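Would you mind keeping the following structure in view while I ask a few things?
Just one protein chain is left out here, and the rest sit where they should.
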Amino acid sequence: MGTKRIKRVLLNGCEAAADSAIAAGCKFYAGYPITPQNRFPEYMSRRLPEEGGIFIQAESEVSAINMVFGAAVAGVRAMTSSSSPGISLKQEGISYLAGCELPAVIINMNRGGPGLGDVTPSQSDYFQSTRGGGHGDYRTVVLAPWSVQELYDLTYLAFDIADRYRNPVVVLADGMIALTYEPVRFKKKRKKLPLKKWALTGCKGRKPNSIKSLFLTPGVLETHNWKLARKYERIEKREVRFSTYFCDDMDFLIVSFGTCARIVKESIEEARKEGIKVGLFRPITLWPFPYRELSEYLERAKKVLVVELNLGQMIDDVKIAAKSDKRIFFYGRPGGGVPTPLEILKEIKKR
Amino acid sequence: MGTKRIKRVLLNGCEAAADSAIAAGCKFYAGYPITPQNRFPEYMSRRLPEEGGIFIQAESEVSAINMVFGAAVAGVRAMTSSSSPGISLKQEGISYLAGCELPAVIINMNRGGPGLGDVTPSQSDYFQSTRGGGHGDYRTVVLAPWSVQELYDLTYLAFDIADRYRNPVVVLADGMIALTYEPVRFKKKRKKLPLKKWALTGCKGRKPNSIKSLFLTPGVLETHNWKLARKYERIEKREVRFSTYFCDDMDFLIVSFGTCARIVKESIEEARKEGIKVGLFRPITLWPFPYRELSEYLERAKKVLVVELNLGQMIDDVKIAAKSDKRIFFYGRPGGGVPTPLEILKEIKKR
Amino acid sequence: MGTKRIKRVLLNGCEAAADSAIAAGCKFYAGYPITPQNRFPEYMSRRLPEEGGIFIQAESEVSAINMVFGAAVAGVRAMTSSSSPGISLKQEGISYLAGCELPAVIINMNRGGPGLGDVTPSQSDYFQSTRGGGHGDYRTVVLAPWSVQELYDLTYLAFDIADRYRNPVVVLADGMIALTYEPVRFKKKRKKLPLKKWALTGCKGRKPNSIKSLFLTPGVLETHNWKLARKYERIEKREVRFSTYFCDDMDFLIVSFGTCARIVKESIEEARKEGIKVGLFRPITLWPFPYRELSEYLERAKKVLVVELNLGQMIDDVKIAAKSDKRIFFYGRPGGGVPTPLEILKEIKKR
Partner (left out) sequence: MGTKRIKRVLLNGCEAAADSAIAAGCKFYAGYPITPQNRFPEYMSRRLPEEGGIFIQAESEVSAINMVFGAAVAGVRAMTSSSSPGISLKQEGISYLAGCELPAVIINMNRGGPGLGDVTPSQSDYFQSTRGGGHGDYRTVVLAPWSVQELYDLTYLAFDIADRYRNPVVVLADGMIALTYEPVRFKKKRKKLPLKKWALTGCKGRKPNSIKSLFLTPGVLETHNWKLARKYERIEKREVRFSTYFCDDMDFLIVSFGTCARIVKESIEEARKEGIKVGLFRPITLWPFPYRELSEYLERAKKVLVVELNLGQMIDDVKIAAKSDKRIFFYGRPGGGVPTPLEILKEIKKR
């Protein structure tokens, strides 16, 4: 009779994300080296030209994001990647992308900070990603994968969301996902990309397009910002993503995302063996944050623990989601510290 | 008998802040031009050398913040100023300052964003200032003046706080305060500045100091981050500042900061004439945010309205402060829009 | 019987040079805008990608030449173009190309200098081109066309010479040739390019190559420089190019190059009508300079006049070529001044 075999390839996170970007039709990459995401540009520099795309190692992080701006203006699926300090340098450029309503994908392999920090996994760029590290009232969609496969899938999705809303999308991963090898199932290569009537592609036979974020005539910037606000509302309505685990009979809820949630899941499996009814709520979109959805789970829980690889950042959003005056516990380890499942288990029992 | 006359000088916000920095003992300024804060460097370029300080117009915003880093390392009271896009470019440098525990003062004359936006007053950099626009688990103290005098006073204070905690301090104002002229009462010029034993001043006769944010030995970055965390807790305990107006009999609370709060105050005066018992809670430190203090006022209010010159950013902190499931209303106008007192009054009546 | 028709296309100098580079197999261009050579990159930005090449508008002149360095290291036919101030910024990079023995073509559309000067034709970069404006004992081959067709031909040749000797080649033209339209006969597109065993193309299955100009081990730099010296001697023997006009019965010799020689030729035609036996010696390679060849013509002349669009630069080489103590007259007009044929004729009669 035959069995349908699904082909999977062993890749690390950087390679998976790069292959995903190419499958999604990305034709332009500009970046600047920084550990622990260097395998991404290294792999991309080889693969992208093979697919007819352009790879540029820019002179600086600031250059790289502005080159992405240029490619996006021209209607090309474009991206950059970096790690924490490099992403900080790109904040002006990201604000410009958002202000000009340009689609682009930015991968941040979060390392330990602040400053140079170290190259270990961390989630300390949550605030930066979800609250516009750059200036102005803009939002970037933030996708937080917890496995190499999900990194692949969300990178692919990121290009679609970016184009759908003409907005930059951040994929927030970390050094652990970047360098771990896991089997990955590929998506089909995008054949047809969305038509971008707004792009600056030369205006023979049509009226010229204009893309800008400078609006000096009184009132125009405000109008523009209200338009952005309505777009953000649409995104909040349509693009929220999250997962739950063991939540059917849960009375102790852990909220965690990305790599950290994966460790938490192991802790929960252990806790369950001991009869503790712990469940996991994992936001996949950090913005738009699943306030409404989480809110319901919070209502059902007697105890709530937020676990992050930082000093407490997503906890702000959990508090915002919480309707009643429930005490929300926090367990986290900042830059460089990655807890074991047992450490988290101990924390569960303590509460 | 004689009357004690207090001398006041008519200055715009930029000039006031510059004079305050000099009175506070600032001896180093590096910046890069951007409207609407250009009068600050213009004035400083003249005044600072007269006081034996060094003024540098750097080649870029990125250069400027790194020059401030260099001066701070050497133990000098140092500062920079800019406006929104310029501040975005400085995010990596600010993260480095925080990671290296270096005191520095950064003035942001918030303009309309995102991207180039316009040069009108705005409060759309609230998130960026309070949630580390840069990477990593760091915090900057954020001071939000609502008048030229307060801008003077808070700039002076900023240098003291920066030195006390070895941490960057942001003064978040806007183009309105920057360019408005108001009479200012001067503070005495600081004679004696705190001794900085940690500074890199040459190590003749003592052990060398070391200042860095790169910690590659496993565990060291985490230890460093916990040390930062404890410092941030101390700041949260000691440095919270806020003001309230008409709150004795209030049952309708408005939360607003900076320029916007000043407009709100006028609206409240009108509302009071009509018998509506509106009060104003004005955070002066945006970080540390007065959660506990605001929480008590929120409890007493039947209705809560947050007013900001943006699409809703501080409202996150108000929600975090709110213990019960109180509905919190928002009124704001994004980049470029400044409401009149009457508009806000209408909003009050609507609720 | 039939007539063989040679197809010629009307192009300006910039377009001709760009088409020639493409025909010669150039696959990489990096540059930065400066008048009067902007039509070159503008045209190239369209044409080069059509031919599978890469066009980059770099962030600065310094970036551009270093990108060319990178492409040349990889074995690709690479080039840049600019005008005087831009070429000055590239001097370090050109010295690096020469020191590393890398082929590359640099087009200088000489404008009036020094400093910003103006955008009129000039020959004031003769010294810079022929005496290594950069540091160290290096030489670049310098080709000086006097027509659009010759600009086409010499650009094509430049790539061959560059590869043959692994050395940068400068094409020194000016704004007049850059913007004049003349019919151009095309060369065949190069099918087969020279194999570059020395290039850094990945070293699978062979020993790694190394390309560098830093030689810190005592004696090694000197050995390297002697090797360069022998190469320059070979170039001096084989690559000298020049033209003469009306020299059979000449007793008054004018030495002139490029655009200026073309004006001189008209003056000579006029002078001949009046019975003055003037001839023209036109160096086409400014380095290697045709010392020996010119020397013979100088011997035959009773009077010698050097005419340049500058204050007297090539005249140094004419003096070096002159064996006897012959007085050599000079006529020139610096940056911005272009003499008419009649002005030069007057100068001829004066001597």
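A, B and C are the chain letters, set down in written order, and residue numbers restart from 1 in every chain.
In this section, a contact is a pair of C-beta atoms (placed from the backbone, for glycine too) under 8 Å apart; a residue touches a chain by one contact, two chains touch by 3 or more.
Remember, predicted model here, so these are calculated numbers, not experimental data.
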Q | Partner chains on view for the chain not depicted | A | B, C
Q: Could you tell me which of C:Pro33, C:Pro194 or C:Pro334 touches the chain that is not displayed?
A: C:Pro334
Q) Hey, which of C:Gly52, C:Gly205 or C:Pro218 is the one touching the hidden chain? A) C:Pro218
Q) Which residue, C:Leu89, C:Leu193 or C:Ile276, contacts the hidden chain when the whole complex is considered? A) C:Leu89
Q: May I ask you to list the residues on subunit C that touch the chain which is not drawn?
A: 61-62, 84-89, 91-92, 95-96, 98-100, 110, 112-120, 122, 124-125, 127-128, 131-138, 212-216, 218-222, 225-226, 228-229, 232, 310-311, 313, 316, 319-320, 323-325, 333-337
Q. Can you name the residues of subunit B that touch the chain not displayed here?
A. 54, 56, 59, 63
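The rule is simple: only the chains that are shown with their structure count from here on.
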Q) If each protein chain is taken as a node and each touching pair as an edge, is the resulting graph a line, ring, star, complete or other? A) line
Q: Please identify which chain has its centre, taken as the mean of its CA atoms, farthest from the centre of subunit A.
A: C
Q.
I'd like to verify one number: the distance from the centre of subunit A to the centre of subunit C, where each centre is the average of its C-alpha atoms, in whole angstrom.
A. 52
**Q.** Geometric centre distance via CA averages, subunit B-subunit A, whole Å
**A.** 29
Q. Whole-Å distance, subunit B centre to subunit C centre, using C-alpha means?
A. 58
Q) Which residues of subunit A are in contact with two or more other chains? A) none
